[in-house]
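Okay, structure first, notes after.
The complex is shown incomplete by one protein chain, all other protein chains being positioned as in the whole.
Let's look at chain A:
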C-alpha cells in the first residue's frame, strides 16, 4: 500500500509548552488510521498540523510526496486533504442542504463574477452541487431534514452534517476530529457505519477519537500519543497489548481502552 500522507518529525511548541514532539508516521491509501491518547496529549494539535491549520515548529507533512505544511488551508484542501472539526462546526445560519451545497466550493469551476452573472459554467456548477448534495444527504440518512436550519439539529445529526460537509469537498484524505464525541451507544454505532461507508467511497480516513471501543472496531491502524510524543503504533490488537499504552491510560479506567 502507498503512503498517502507522511508526517515526519513534526513538532509544535506553544511558548514553552511542547504540544507535539517529534512525531512521525504515515497514512496509507484507503485505510482508517486513528490517533488516540489521553486529554491534552496533542491530538488536536497534530490534527491541525496535518491539515495545515497550524504551522509546525519543526518537521513537515507531505501529501503524495509533496510538502503541504505551511500552505494555506484552502490550498491544502484543494489538494485533497480536508478536515472536519472537533467543535460542532457547521454554518449555523444555513439549512442542512445549504451547508452541503456551499461545501462544494472545492469543485467550483466558475469565478465569483461567473456566479454573480450566472454564467453557463456557474449554472452547471450549481446544478451539479445540488445533485451531489442530495446524494450525500441520502447517503448519510439526512435527506429527511435537508431543509431544517442547521442550528436546530440534535447532536448525532450535527456530526453527520459535519461529515457531509467533508464529503462534499470530494477529499482524498478526510480528517475527522472526534466524530463520536458526546454520542450515546446507538448514535456511535450509526456514526461508525457512516465512517466505514466513507472509506468504502474510496476516501482515506484519519481520525482522532476518545471512544476506545469504537476506535478498536473501526481502525486499521492506531497511533498513540502521550504528552505530545508517539508512544505506539500498530493494529488495534497490537495496541491493546502494548505495555506503554496501558501505562499511559492507567489511572483513567481500564475499560476505556477497550481491554
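Keep this in mind: contacts are C-beta pairs under 8 Å (C-beta built on N, C-alpha and C of every residue); 3 or more make two chains touch, one makes a residue touch a chain; residues count from 1.
We take it that contacts and distances are computed from a predicted model.
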Per UniProt, and picking from "Methyl-viologen-reducing hydrogenase, delta subunit", "2-oxoisovalerate dehydrogenase subunit alpha", "Branched-chain amino acid ABC transporter permease" or "Thiol reductant ABC exporter subunit CydC", the hidden chain is "Branched-chain amino acid ABC transporter permease"
Where A:25, A:115 or A:227 are the choices, the one touching the absent chain is A:115
Contacting the left-out chain: of A:38, A:73 or A:213, that is A:73
Cross-chain touch to the chain not pictured, restricted to A:89, A:172 or A:240, is A:89
Omitted-chain footprint on chain A covers residues 51, 53, 72-74, 77-78, 82-85, 89-94, 98, 101-106, 108, 112, 115-116, 118, 122, 125-126, 165, 168-169
